[in-house]
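Omission of a single protein chain aside, the complex is shown with its protein chains in their original locations.
Labels run A, B and C following the written order; every chain starts at residue 1.
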Amino acid sequence: MIRVQREDFDAGAELNGFCAANGKVGGVACFVGLVRDYVGHDPTAGETVRAMTLEHYPGMTERQLAAIEAEARGRWPLEDCLIIHRHGRLEPGDRIVLVLTASAHREAAFQACQFLIDWLKTKAPFWKLEETSDGGQWVEARSSDDELAARWAKDGNR
Amino acid sequence: MIRVQREDFDAGAELNGFCAANGKVGGVACFVGLVRDYVGHDPTAGETVRAMTLEHYPGMTERQLAAIEAEARGRWPLEDCLIIHRHGRLEPGDRIVLVLTASAHREAAFQACQFLIDWLKTKAPFWKLEETSDGGQWVEARSSDDELAARWAKDGNR
Amino acid sequence: MKLLYFAWLRSKVGMGEETVAPPAEVRDVSSLIAWLKERGPGHAAAFADLSVVRVAVNQDYAGLDHPVRAGDEVAFFPPVTGG
Partner (left out) sequence: MKLLYFAWLRSKVGMGEETVAPPAEVRDVSSLIAWLKERGPGHAAAFADLSVVRVAVNQDYAGLDHPVRAGDEVAFFPPVTGG
């Protein structure tokens, strides 16, 4: 299931609900992405982010997330899968994204969870605008994210 | 941090507390292991587990989990790490184990989380006794778990 | 044809959305971009470096050779940074 929303989500409540719904399956893997409090990708660079705004492309976002979920379900024996991604203005420590996967095989749950977040970071149409003391700046895409996503193209199970 | 306990834990509350404590770091990976409702490792084999009892070796368990945590912290740039493992009698759907890792690099969080559960499954002194209609049977160790754990010996980053 | 611009492409073009009726020669993304660059300095600036521009036609990623026609929704945006 996918949810694209402006509202916050309760990661713990989502995890508990997901475990209860898939409780007899074996394992649940989870990733929570949170707003960092520093500019860009280097925590030592010094500058502090006050907030960020996540812009998205309504319609295409849901379409891409649904396609990414379908791809994961085709590649791994998943009992269930949930992606929640927020948009709008967020402050450091706020939750951005939640990915949950359940499988009888923990390795499948982990791989699908990593695949989902890697693809989401490189294919879902979201853009981060960081607010700093200088104003706002668009975050640049990272080549490391492309590399993490690319491994799934070469080999579905790594 | 490690906790070995008979009592249940609230996976969602642990996740939320962990995110709040490490909220500005970037990413939190999590694994929840749950009691399956079928005997052994094959869900289609037919027989149903009514409950299981997890025996452990008090003292050595804590010692091994602390060593596993220290190893993970040495291998990956983790902000924080939490392992909770239960013992005693558990029913299908009950929570057995929780692993939480926080890192500025999501790949480090994922790898450390997988490493922790793989090592925990092959090095922490716990033994599962499944209750079935025939009585009880000790679960046999899986070679697949040994293989998953072995990959970390060869290459810390896979 | 409905055009959408996101993130810094929106800032450069100066709007998030516009409806255009390109001439018949505009048959693919590439020729659409060439035509758009003539519409003003904002458009020209937005499309100055195509290596940092991604395109979606009807909400699916598309290459420069992807056909476009009347009624399509064509979106331009930088590489994504969600998650």
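Keep this in mind: a contact is a pair of C-beta atoms (placed from the backbone, for glycine too) under 8 Å apart; a residue touches a chain by one contact, two chains touch by 3 or more.
This one's a predicted model, so the numbers in the text were calculated from it and none came from an experiment.
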| item | value |
| --- | --- |
| Among shown chains, those touching the left-out chain | B |
| Residue of B:I2, B:L15, B:A29 or B:L54 touching the missing chain in the full complex | B:L54 |
| Positions on chain B where the hidden chain makes contact | 33, 54-57, 59-60, 63-64, 85, 96-97, 117, 120-129, 138-142, 145 |
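To be clear about the criterion, only the chains that are shown with their structure count from here on.
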| item | value |
| --- | --- |
| Which two chains share the largest set of C-beta contact pairs | A-B |
| Where chain A and chain B are represented by their mean Cα positions, the distance between them in whole Å | 23 |
| For chain C, residues that touch 2 or more chains besides their own | none |
| Contacts with 2+ other chains: residues of chain B | none |
